[in-house]
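What you see is the complex with one protein chain gone and the rest in place.
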Amino acid sequence: MTMQLCDTPAHELSILLRKKKISAKEIVESCLERVAAVDGRPGSLDPGENSSQDNQSVHAMITLTAEKALAQAKGLDDKVARGEPLGSLAGVPFTVKDIFCVKDTLTTAASRMLANFRAPYTATTVERMLAQDGLMIGKVNLDEYTFGSSNESTAFQPAPRNPWDTNRVPGGSSGGSAASVAAGEAAISLGTDTAGSIRQPAAFCGVVGIKPTYGRVSRYGLIAFASSLDCPGPLARNVTDAAMLLKAIAGPDRQDATAVTKAVPDYVGVLDQGVKGLRIGLSEDYFKIVYMDAETGEMLQKPVPDEVRAAVYHAAEILKAQGAEIIEDVPMPNTRYAIPAFFVISRVEAASNLHRFDGAKYGYRTAQPKRDLREMYQATRNEAFGLQPKLRILMGMYVSAAQYSEQYYSRALKVRTLIRRDFENVFDPGSSYHLDALLTPTTPTTAFEMGAVYGDSVLMQYADQFTVTANHAGIPGMTFPAGLGADGLPLGVQLLGPDFSEPILLRMGRVFEEGTQAEAWRLQKPQVLRGLA
Amino acid sequence: MKEEISVEVFNHLVGLAALELDAEQATYLRRELNLQLQVIHELEAIPLEEDLKINAHGVKYEASITPQLRADEWIPYEDVEAILSQVPELRDRFVVVPNIPHEKLD
Partner (left out) sequence: MSEYELVIGLETHIQLNTVTKIFCACKADSWEMEPNTNICPVCAGLPGVLPVLNEEVLRKGVLLAYAMHSEIRNVSFFDRKNYFYPDLPKGYQITQYDMSLGNGGYMDLFIPEDAGATRRVSITKLHLEEDAGKTKNAGSERLIDFNRCGVPLIEMVTGPDLRSAAEAAQYLTRLRQLLRWLGVSEADMEKGHLRCDANVSIRPVGSTQLFTKTEIKNVNSIENVRSAIELEYERQVREVEAGNRIQAWTLDWDDEKNELKKMRSKETEADYRYFREPDLLPVRLSDEWIQAVLADFPELPLHRKQRFLTDYHLTEYDADLLTTDRQLSEYFESAVKVYGGDPKKIANYLMNDVLRMLNESGKSAADTRLTPQYLADIVKMADAGKINASTAKNLLVKVEASGQAPNEIVAAEGLGQVRDDAAIRAVVEKVIAGNPKEVEAYRAGKESLIGWFTGQVMREMRGKADPKLAQEILKEILGS
């Protein structure tokens, strides 16, 4: 069986297109066929009950932009025919998390609030992908406003399901991005990561995901969750494709005052430089989860499952074999405070960011006739926000109230300093550890079952325990698939590095990828692809 | 479980948030808030140095990578109509919302 175009790596598609072996039209058609085969009906506001067919489909899409993609493909094929220079993503089909504004398409944030919203402008990242001749296949599902780690909170149901096992969640909030890439609906996807929203679903769906350094990629056009933590970043089926996408979207932006002016390295060009002499740390603080017992309020400790630990050690072995040095028992003592600090910081920012959704300027407005403005605001926000936005707004209101903000918000920002310091202490070239990266599990478990955690907002948050530290510290993190668990589901392993160390992390990821090419788990395909011709 | 956010405090928050909730939502949300607050209280146990600075963005914005401020140059936005096309109620180019009444001072 020959590989279909939709399953072909992005960097290969780009070469095939340049060599005129294939056309952009064929690429898009292949992706659209795949969507038709596995995605099922797209998410909608009034979906009714799920059918059994629904329960076996991926449901990554909210808005399939087939016509646009075909028109774009036509333009690109003409460009190829005329021999014009092509962009770095020429012929690469991509999906976009539906939290990025794209002109003339719906931008829903997976919320009833924006179900009818057509953005008048395009996010910087998406604009760059289009400018590099990438082909946009569609806008994919997410947790409502990115608020979740399972994608179940979307107002657009059926919610996305994990392509490896459709009874499992794809993770979140970039669940649609991870699922669409894993299922071959597109080669790459643009997601966002506020606590692990790229890395956790990437791990759950067996793909690569990068949360870049804060400020490396412009946030302009990304509908904000927690502005000081949000990072747009790539999801892809392999390290090279992720590097290609990162290269396309990174860089300064005059529309984002927090986007750094540092030059963008050639992420693809450095991939084969190996890991010789690089120092990689392992920390026991990333092999246990500390969580609260809902009944007693007691803090409990639990080691991660053996297979999770084993996957990390296996990755360490592979990297060591290629010349990296492995340093064990690296202390990261403040890791456990990352979730409580996140609960505070993200809620304060989210509550404020959601103020603008009031029914006056865009999106949903209550249909009930209202006597005064206040009633209009309340009815609109009540009817259009789901439970998760409401929960975040209310918590944000509480912890940022004048009488509490010192106790909660200021304190959380100081704890953030401590979390950052953990990393500085081990990454600083002058320190005794002087690590180039830390190698950790991405998630404490493989993908959980649909409905198993949803509703318990505290437990759900703990799915991000190993990823959220990077958001607090601003540092880059990358997850890559590192095996399959006993349940047949992907296991992800994470690399965390100092500010702007993406090239190093990518090199490590690439070495692991090459070193495990022959391993049996690499031959396994996601469930939804197994029956396909 | 300690109910730090009482019904009264909760209702105040709902008002501040310009929300209105049915009973079922209110029960669920208040419960989750109180659960999350228990987690948040873990922060209080952390010993913090006296002069510990807050961290706003994680990364250090050194001058060499900090973007310049914007020059004071007018760039007209080309698609104002697309912004207005999203307004739920628009009249004579004005965005229309229900009124906020005034009282005359006696």
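When the chains are written out, they are named A and B in that same order, and each has its own residue count from 1.
What we mean here is this: contacts are C-beta pairs under 8 Å (C-beta built on N, C-alpha and C of every residue); 3 or more make two chains touch, one makes a residue touch a chain.
All of these numbers come straight from a predicted model, not from anything done at the bench.
When the omitted chain is restored, the residue from A:Ala401, A:Ala452 or A:Leu532 that touches it is A:Ala401. Residue A:Val348 is the one among A:Leu32, A:Leu135 or A:Val348 that touches the chain not shown. In the complete assembly, the contact with the undisplayed chain comes from A:Thr107, out of A:Ser30, A:Ser88, A:Thr107 or A:Thr445. Contact between chain A and the unshown chain involves residues 100-101, 107, 109, 114, 117, 119-121, 123, 219-224, 226-228, 254-258, 348-349, 351-352, 354-358, 360-362, 373-374, 377, 397, 400-402, 405, 409.
Summarising the interface, chain B meets the missing chain with residues 16, 18, 56-57, 61, 63, 66-77, 80, 83-84, 91-105.
To be clear about the criterion, only the chains that are shown with their structure count from here on.
Put simply, the C-alpha centre of chain A and that of chain B have 23 angstrom between them. Of all residues in chain A, those touching chain B in their complex are 103, 117-118, 120-121, 213-215, 228-229, 252, 254, 256-262, 292, 294, 297, 299, 334, 336-337, 339-341, 343-344, 351, 358-363, 365, 370-379, 381-382, 385, 387, 390-391, 393-395, 397-399, 401, 407-408, 410-418, 420, 455, 457-458, 461, 471-475, 499. Those residues of chain B whose C-beta lies close enough to touch chain A in the complex are 1-2, 5, 9-10, 13-14, 16-21, 25, 28-29, 32-33, 35-44, 46, 48, 52-61, 64-68, 70, 79, 82-83, 85-89, 95, 97-101.
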